[in-house]
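Note that this complex is displayed minus one protein chain, with the remaining chains in position.
To keep things simple, chains are lettered A, B and C as they appear, and every chain counts its residues starting from 1.
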Amino acid sequence: MKVLITGFDPFGGEAMNPAYEAVKLLPDTIEGADIIKLEVPTVFGKSIQVLDEAMAKHQPDIVINIGQAGNRFGITPERVAINQDDARITDNEGNQPIDTVIVEEGQPAYFAKMPIKAIVENIKKAGIPAQVSNTAGTFVCNHLMYGLLNLIDTKYPQVRGGFIHVPFATEQVIDRPTSPSLTLEQIAKGLEIAVATTITTHDDIQVQGGAIS
Amino acid sequence: MKVLITGFDPFGGEAMNPAYEAVKLLPDTIEGADIIKLEVPTVFGKSIQVLDEAMAKHQPDIVINIGQAGNRFGITPERVAINQDDARITDNEGNQPIDTVIVEEGQPAYFAKMPIKAIVENIKKAGIPAQVSNTAGTFVCNHLMYGLLNLIDTKYPQVRGGFIHVPFATEQVIDRPTSPSLTLEQIAKGLEIAVATTITTHDDIQVQGGAIS
Amino acid sequence: MKVLITGFDPFGGEAMNPAYEAVKLLPDTIEGADIIKLEVPTVFGKSIQVLDEAMAKHQPDIVINIGQAGNRFGITPERVAINQDDARITDNEGNQPIDTVIVEEGQPAYFAKMPIKAIVENIKKAGIPAQVSNTAGTFVCNHLMYGLLNLIDTKYPQVRGGFIHVPFATEQVIDRPTSPSLTLEQIAKGLEIAVATTITTHDDIQVQGGAIS
Partner (left out) sequence: MKVLITGFDPFGGEAMNPAYEAVKLLPDTIEGADIIKLEVPTVFGKSIQVLDEAMAKHQPDIVINIGQAGNRFGITPERVAINQDDARITDNEGNQPIDTVIVEEGQPAYFAKMPIKAIVENIKKAGIPAQVSNTAGTFVCNHLMYGLLNLIDTKYPQVRGGFIHVPFATEQVIDRPTSPSLTLEQIAKGLEIAVATTITTHDDIQVQGGAIS
């Protein structure tokens, strides 16, 4: 089995992105599956293209995208991606779409195709804060999650996957005295558990009304 | 023109619900339109039935549902409702659906059919905190918003509308020293502005990819 | 009876200071006492001089200083002032003392000489959030509170008084989506209750170990 796991490059003036920094700390195999690590650009459009090319090349069974959500307290698998870009700041190439669709004629939203509640439970059992999130926002994170699930829907129907937001790494909050954080080691451990949980539930995932839980 | 505006009854152990308390403070006409006020039960299923009956009876041009979102800082029009119930607590009749669809074969999500960004701008101009929200949660608030937009989609295509979450009223936070609040008067003023904004933009709303902004 | 109540002028880039704006809204008499309102400069040293001159001129029975504490959720009477200035930003005349004493050979701290817990209880009974605070910080607010209590200790032993921090007014947080606030009317009502409570308990205040509660 192959797992493709992506992390964004830094954006919004940050010196690092804990998403890809944590991805880099993952082992090369988890539960016997090969782990393919990929940095993706924080750019509308291009992030989905890079993902599509990597899925075509590696033919993974599972794809999980990781992004930074500053000011969240724990690791938060996303429940749903919506078909809308609405950027408060520019992306890394200066794009700032306002209230535009991601995929013309695309369905309004996609629910995650991985066991988000089991992931949360298993991460918490390991002593790391985690919660289901009901919004991935309207910036490049939601954009890529929607893109992934649209690719699964239209081109790679056998693939499972979704998106996980992670908080700031502790290094990032030294001069932000009211921002929560986790260590990169905690974030990486949480992601490893998320991957393992998705692998081990791969064959018996329950799909209810489009949502997997 | 007729505007139907609803507010939930108290739930979750609260003595009051600022949603309907603020609705009660609204004037009977706004921008020349008749304002019809309706309390709806915080109950899965029944809340949509009550709304459907009121829409059939009053034939409103605009419908806006109001709900409480404790710990939010401002008035927050919702961008999107998702086709999923997932209740952390029971509703007022003991129901607690977990990861179930609201409408079988319903589309995954609906975007608000009212000008949520213009509403936010106008409320802020009046000196009251407001923001667009990207999630109405997965409790009865999202349920009713999805129900409303599904009714519009399937039975009342000429109707405009959506959902607005309001914070705790100040009375509710006296013994919650770290919970934000607004006064009921501020909330009511914000809702009046939301109604007026929706009325005055009624004829020239831009629809982009399903979302109105 | 005479009550002198002061509020600072705006500082730190704010367009207004809710402290003096709320003081201006107070009635001219409370519980039969004359209310003397005074704006004081947010300046180390000068703020105490202005206060001293006003106390010499008006000979008040009670003196209460009001200051802004952004990001507090309620009205917060201060328990204690410490003999130390330590400024993170400059005051309104460019002074920025770091770890210096306010009064040479002054005692390390003074406890409030007004009934801070009764004030909190009475403000809460009126439906307005309030809490005792254990620190007035180390900027001009603590400086003036220490100065007041030192003046009482050394020159005006019959006077009662203290310091109350108030949160941002709602107008100030429109573009600070995670900052709490109260309306100026709520703040003024809270201050009126604080003054009334101090007047009515004036004769039977319990002093325990230097602290009044």
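To be clear about the criterion, contacts are C-beta pairs under 8 Å (C-beta built on N, C-alpha and C of every residue); 3 or more make two chains touch, one makes a residue touch a chain.
No experiment lies behind these values; they were computed from the predicted model shown.
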If the full complex is used, which shown chains touch the chain that is missing here? A, C
The one residue from A:Asn95, A:Ser179 or A:Thr201 touching the chain left out of view is A:Ser179
Touching the missing chain, which residues of chain C? 79-80, 82-84, 86, 98-101, 104, 107-111, 117, 134-135, 137-138, 208-211, 213
For review purposes, identify every residue of chain A that touches the missing chain, sorted by number. 73-74, 124, 127-129, 131, 170-171, 173-175, 177-183, 186
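Assume only the chains that are shown with their structure count from here on.
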Please classify the inter-chain touch graph. Allowed labels: line, ring, star, complete, other. line
For this structure, I'd like the pair of chains sharing the most C-beta contacts. A-B
Centroid spacing, where centroids are CA-atom means, of chain A and chain B in whole angstrom: 30
Could you please state the distance in Å, as a whole number, between where the Cα atoms of chain B are centred and where those of chain C are centred? 40
Residue numbers of chain C (touch at least two other chains): none
